[in-house]
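Removed: one protein chain of the complex. Kept in place: all other protein chains.
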Amino acid sequence: WDEKLVFELGAPGERGVLPPLPEPAVTAAVGDPAERLPAALRRATPPALPELGQQQVLRHYLRLSQENLGADLNVDVGQGTCTMKYSPKVNDTFVRDPRIAALHPAQDPSTVQGVLELVHRLEQLLKEVSGMDRVSLQPGAGSAAIWTNVSVIRAHHAARGELEQRDEIITTAFSHPSNAACAKTAGFRVITLHPDADGYPDIEALRAAVGPRTAALLITNPEDTGIYNPRIAEFVRIVHEAGGLCAYDQANANGILGITRAREAGFDLCHFNLHKTFSTPHACGGPAAGACGVTAELAPYLPRPTVEFDGERYVLDDDRPDSVGKIRPYLGVVPNLVRAYAWITALGAEGLREAAETAVLNNNYLLHRVRRIRGVSVPYAEGRPRVEQVRYSWQQLNEDTGLHSEDLGYRAADFGTHYWTSHHPYVVPEPMTLEPTESYSRADLDEYAAILAEVAREAYEDPETVRTAPHNSTVHRIRHEPLDDPAVWAVSWRAYRRKVLGERP
Amino acid sequence: WDEKLVFELGAPGERGVLPPLPEPAVTAAVGDPAERLPAALRRATPPALPELGQQQVLRHYLRLSQENLGADLNVDVGQGTCTMKYSPKVNDTFVRDPRIAALHPAQDPSTVQGVLELVHRLEQLLKEVSGMDRVSLQPGAGSAAIWTNVSVIRAHHAARGELEQRDEIITTAFSHPSNAACAKTAGFRVITLHPDADGYPDIEALRAAVGPRTAALLITNPEDTGIYNPRIAEFVRIVHEAGGLCAYDQANANGILGITRAREAGFDLCHFNLHKTFSTPHACGGPAAGACGVTAELAPYLPRPTVEFDGERYVLDDDRPDSVGKIRPYLGVVPNLVRAYAWITALGAEGLREAAETAVLNNNYLLHRVRRIRGVSVPYAEGRPRVEQVRYSWQQLNEDTGLHSEDLGYRAADFGTHYWTSHHPYVVPEPMTLEPTESYSRADLDEYAAILAEVAREAYEDPETVRTAPHNSTVHRIRHEPLDDPAVWAVSWRAYRRKVLGERP
Amino acid sequence: MSTRVPRTHPYIPNSAPQVRKAMLAEVGAQDVEEFYADIPAALRLDRPLRLPEPLGSEARLVAHMEELLSRNTAVPPGRSFLGAGCYRHHVPAVVDEIVNRSEFLTAYAGEPYEDHGRFQALWEYQSLMAELLAVDVVNVPTYDGFQAAATALRMAGRATGRRRLVLVGAIDPDRISRIRDYVRGVHELVLVPADPAAVRAALAEGDAAAVYAQLTDHDGRVDQELPQYIELAHQAGALAVAHVHPLSLGALTPPAELGADLTCGDLQPLGIHPSYGGGNAGFIGSADDERLVAEYPSRLFGLVPTDVPGEYGFGDVAYERTSFAVREEGKEWVGTAAALHGIAAGVYLTLMGPHGMREIGATILANTAYARQRLAEVPGVELADPRAVHFADFTVRYTGERTAAEIAEALLARGLHGGTPVGADEAGAREGRYCVTELHTRADIDRLADALEEIVK
Partner (left out) sequence: MSTRVPRTHPYIPNSAPQVRKAMLAEVGAQDVEEFYADIPAALRLDRPLRLPEPLGSEARLVAHMEELLSRNTAVPPGRSFLGAGCYRHHVPAVVDEIVNRSEFLTAYAGEPYEDHGRFQALWEYQSLMAELLAVDVVNVPTYDGFQAAATALRMAGRATGRRRLVLVGAIDPDRISRIRDYVRGVHELVLVPADPAAVRAALAEGDAAAVYAQLTDHDGRVDQELPQYIELAHQAGALAVAHVHPLSLGALTPPAELGADLTCGDLQPLGIHPSYGGGNAGFIGSADDERLVAEYPSRLFGLVPTDVPGEYGFGDVAYERTSFAVREEGKEWVGTAAALHGIAAGVYLTLMGPHGMREIGATILANTAYARQRLAEVPGVELADPRAVHFADFTVRYTGERTAAEIAEALLARGLHGGTPVGADEAGAREGRYCVTELHTRADIDRLADALEEIVK
């Protein structure tokens, strides 16, 4: 499709859907209430939205959907760090059911016992999976969960009167940037541990960093390199000894479900991304869901309300005076809680472990295939297995051909697959991160490796094809300069018409 | 996508979905009942179905769906005669509701009053739309409705003791082939009226054909040429005078809703295709639904059961001794009855008429555009308006370039649209039938006309491009010979492996 | 600001007044009336149709439909014991996802180029079904199992040139009604009990085109004599037409392996919702025998090469058979039927795979046996045929005071749906039909038995 912008479609008078008009008797009774408002508050001209018939709207967005590569449609192992696993279709049916979709959060609890029980059960499941004492399901996604944990850490130190003193949070370079950014936003100074020669966070740097100002350590393990840090318990111990808390970013938990937990490593807090490890769909970037697990000591600070079971009924407990308060409206992203619950329930303990083991097998299998491709290398921890993902480097290929990892990614798109080049931190040169999860079959992995091999071969033998890619995508190479130029960037059609087309609306 | 056959995917042991196993207590109680059967009746080897994981199955079929051009995705005016109108998405939601989808037809009527009332109401609506006295909604589609009408005609003559004598059915060349074929299958001799010079069925031929052997006339109006036969009432009169019945094939009713009806023209029977005129989706070729309207005299012969209202409740009346019996299981294709009901209800009388008028406006607008394209002509009834569709001819272009209408259709596919070349009867040379319905916007029609103009231009200026089309489709020109060669045709993978690949399973 | 703008109907974009006006102007017409010039005044409806007022908004339409739907009861599968030709099996979510895709739901009759996906999906359906049935040819689905049976019999009639059709055993009377209507004037039906002797006797009269029998009959009974009927048919020069419940074929032998010439049945159990009887679709399968292939009225998709080596394309096998091609000279007639149900069944079979089909067959056999055993333990209830093996459906006889209708009503009062009275005289009937599937738990079946224990006196 060469689909136009929606503003270029339609004709005056066309309608996509008709809303109800006021009933005549209602109008007879109350007239037009807007007339009782000052003119300044009554909208003078309707918003300049497009006007399209219903089928025309549908067709436009269906075509856009076909111009989008959902995980369902491809072997989506190239968005490494994102845990692109299969999101079972049956779980979607539960959340589309009106007995979830139509529920209002202010309904009397007697009319929503099913959803309250489900949330309560999911908390119990995640308590066991993490080993923590309470789990909040309120955060809207992983970064919001990190924020929640930072807020809990802040509340903890504030309650002990140490917040003024403990104003530093330590994190690692390979942890998600939201760890650093949430800490900073919450008012902490951020100290980042960089990887040592083997790619592990530098333990000596940690020893040097901790002290009376240490509020907490926010750390991921395995990190996005796929390497598991075997000294993780020691990291925790060092921080604890300095009086800090330790929060485990479990974005990469998929490979270690049932194998090792936050509890065993001594963490005070942890969080999961339900849209990664627990299979809820990624939805173009949310809605997602996060889960924060904490020890009993920190439980009073968790967001309110919690769901409690009083022996007969499930109730919402909003009377939590030490709580950090609301992290989002109501109870959380309920549809994704439903999906995560269904996923765990479908698998059980054995299935969760099988998922983890298979994800790791798939990862090492793909590693075995990919490392043989010309121009690729596997930095750090030579000879050690990887857990859930591998950060590769195309440094050699770059030196040989001048092409960048990004170019290879654009060319990979021509083969109908993803390859995500946005790999903070930019420490590994020419990075590529692959994370196959448990969802892909052996044939899928072979196919993906073959695509990479073909792209690498082209890079060496026919570099121009790669340099000018994509060739089969919906659009061609994008000009990036306007995106950083305030004079022409265009975040809306209004702005584009004014700034680029020179129209005066 | 270059999607493989499903049989080429997967690996032994993979599963797409797990069915429940017998509970241990059940097995303990009854063992394996199959063991009580003779060995010959127990399946020795499981069917050689493929083995795929769930996501792999999903991906395969999603990709196939993307290789299919649904009406929702294109300006689908090229499947003329098919009335490709918009099938509102909201109507799909009703039939997916468990209160339709999960209903069992043997449920007690007290538990299905909603669906019975809906079917009863739909009958009332279609009675008014057709003017007939009773309407059966049982037939599964248009051809089944034609069969039903033929069966009713047969029952009528049988009841009068005239069936032996009245063994001829008259139809017209531009009526759907099922009219002729159903009549033949039901044991009648078929007489086909050919078009006169203006494209109308030849009235003199009708006069010559009728007589004591005439059972019925099966006729469409407007026919697939889009021309309305103004002498239709005379046709009916001639047949009635000969003692025959007249059945109106209203496959092309979309342009005349609320304008003229079967009743006014004197018909004894008529049928609608709910998947055409009343918007139910075409579903790759069904499930669809047909509706047969008849006069009070013929009502006793309609399929059983009917839905009746006893003043308090809706009931199924299966005690209809003169009925032709069952045409399909149960009451009909209920989901499509629900959709058709919702569509009519959303539009009302005024909306139906607006749909008809707009469909006709669209058709004449498109005619106005298309007739100016080089190489196209509009056979028959020069200067007369067309109703719902137009059968065009590319005879001139064929004479000029040697290319066939079929070639143009394949090239039109490259522009992301349909163009259907299967236009029985093969009377108009190099035919093309366009039927825009009321669903398409003016911009849509302009775009379609522009595509045709471009293809015609190519045919004259760059015929090789057209001759070798399609170029942008999923597949390239298909070899047709094997389809008619019993030695190699392959209706299944089993047959293909045996006959073409030479495998011995 | 509060000026009313036209409420152009969202389904009819060009009814926007300005658009309509501009289009008329472009065509050079004053009014759409001009396009209706050929319709004589006498045939014109001189008043608006008398239909209810339209609802004016999608929201109101939804509310109206909700009101109608609220008067239907969607029964939980474990509380419904209704079967007899339409079944509540589990429909995997992936099946619904696929058949609800706009691309499949709204497509129709495009060429194999722009509609390659539909051709491939239906060809794969044919192929998957062929594995299940152990045949080489399966048609694009026809309307339903009734039509499949009727057409299979007429195919047999044309192939043999004979008149009599021998129908064996307990057959759904509605299906017989359909067959009777469809062969009227061409064939004669001979109904015989499920007994080889009866079949032999019927065949002895000669002129038999087909013996039609069922692997599992209308009462769910596995007919162990099926191999014999097939043999008898062949001895008499007739074709053997076998009707099957497709879900049984993971556990039971496909009749084609027993020599049946034509296999037919209804696809509904394979991933299609019951929809108050709207989910039926018919299949016919046979060997790749040119004589039989020539008799199919339906479309048969075939796999063929394209101009690009290694690429698969699809097309219509032996299209000249069809009424599409040659009108009344074709085999019976063909039209829009139930293609999407074929795609659904294909997805279902792919998901289930060989082991899933085997398992579900075994589970249903076991649940049926358990239900029969439990119900037979209820005082006043006995099995109609205690020694038979049943699949899904079965019938019990009540020996007490109450009629089948009374018992069904009492079950309904307890939220249990089942026990449909058997026989023409429903009022006085003493037999009731039940059905269990893979969805019934032991507890569900026990609940039914317990309820009957209370009800049946």
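Letters A, B and C mark the chains in the order given here, with residues in each chain numbered from 1 onward.
Basically, contacts are C-beta pairs under 8 Å (C-beta built on N, C-alpha and C of every residue); 3 or more make two chains touch, one makes a residue touch a chain.
All values derive from a computational prediction rather than experimental measurement.
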item: Which displayed chains the unshown chain touches; value: A, B, C
item: Omitted-chain contact residue, chosen from A:Val77, A:Leu193, A:Ala265 or A:Ile373; value: A:Ala265
item: Option from C:Arg20, C:His341 or C:His355 whose C-beta touches the chain left out; value: C:His355
item: Listed residues C:Asp38, C:Glu58 or C:Asp288, member touching the removed chain; value: C:Glu58
item: Residues of chain B in contact with the chain not shown; value: 11-21, 32, 34, 42-45, 52-56, 58, 62, 88-90, 92-93
item: Interface residues of chain C (partner: the chain not displayed); value: 1-2, 5, 10, 57-59, 62-63, 66, 76-78, 90, 92-93, 97, 102, 351, 355, 358, 362, 438-439, 441
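Here is the rule we use: only the chains that are shown with their structure count from here on.
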item: Chain centre separation (chain B, chain C; CA means) in Å; value: 18
item: Averaged-CA centre spacing for the pair chain B and chain A, given as whole angstrom; value: 46
item: Two or more partner chains touched - positions in chain C; value: 9, 11-13, 19, 58, 92, 94, 96-97, 102
item: Junction residues of chain B, two or more chains touched; value: 10, 14, 52, 54, 58, 62-63, 66, 72-73, 86, 88, 416, 439-442
